[in-house]
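Heads up, the thing below is written out as structure tokens.
Here is chain A:
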Amino acid sequence: MTPAELVPVPYTWVLALSAVLFAIGVVGVLLRRNGIAIFLSLEIMLNSANLAFAAFAYRFAAGHATAGAALDGQIFIFFVIAVAAAEAAVGLALFIVFHRLKDSIDVDRANILRW
Partner candidate 1 sequence: MVTYVFLAAAALAVIFAVLTVVPRDPMINVLSLVVLFFSMAAIFAILGMDFLAAIQVIVYSGAILVLFLFVIMLLNIREVEAFGSGRRWQALVGTLVAAGIGAMILVIAGLLLPEQGSVLPGVADIGTAVPIGKALVSTHLFAFEFITLLLVASIVGAVYLGKGEDR
Partner candidate 2 sequence: MWAELAVVGVKLAFVLAVMLTTVPIMVWVERRGSALIQDRLGPNRVGPFGLLQPVIDVVKLLTKENLRPEGVKTFLYLLAPVIAIAISLSTFIAVPFGKDSGLELFGQPVDGFIVAPNLNIGVLYIFSIASLAVYSVVLAGWSSNNKFALFGGIRAAAQAISYELAMTVAVVGVLMSAGSLNLQQIVDAQTGTWLGSLPRWNVFPQLLGAVTFMVAVFAETNRLPFDLPEAEAELVAGYHTEYSSMGFAAFYMSEYLHMFVGASLITVLFFGGWNLPWIDIPLNGWAGALLSIAVFATKVALFMWFFVWVRWTLPRFRYDQLMALGWKVMIPLATLNILWVGVGLALGYF
């Protein structure tokens, strides 16, 4: 275990960055009307979650007894990235269908259940 003075980047800083990015992402999702921009803010939020996982994996990487936690954290980030890719593909296909129907991607226009 490395004492705090020797660690170049305390993991709490990484968590703080993750919090700030999450907040920015939430603001984006709530306040934008452009569907693409909402999706991009969602990606920011997913990335901030990844950063949080990375921070804790980094915290537990010291010493080989708990190296498994570091590996699990990184594998979870890997899976989050894969799921984000799948979600982006389907979400953008949905946007294209929506655009075909309404000729706009303003999400305020998605206000009836049919058509």
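The working rule: a contact is a pair of C-beta atoms (placed from the backbone, for glycine too) under 8 Å apart; a residue touches a chain by one contact, two chains touch by 3 or more; residues count from 1.
On how the list was made: all candidates are chains of the complex that A comes from, given by their letters.
Just so you know, these numbers come straight off a predicted model, no measurement behind them.
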item	value
Identity of the candidate that touches chain A (this complex; choices 1 or 2)	1
Partner candidate 1, residues of chain A touching it in the complex	1-4, 6-28, 30-34, 36-37, 39-41, 43-44, 47, 50-51, 54-55, 57-62, 64, 67, 70-72, 74-75, 77-79, 81-90, 92-97, 99-100, 104-106, 108
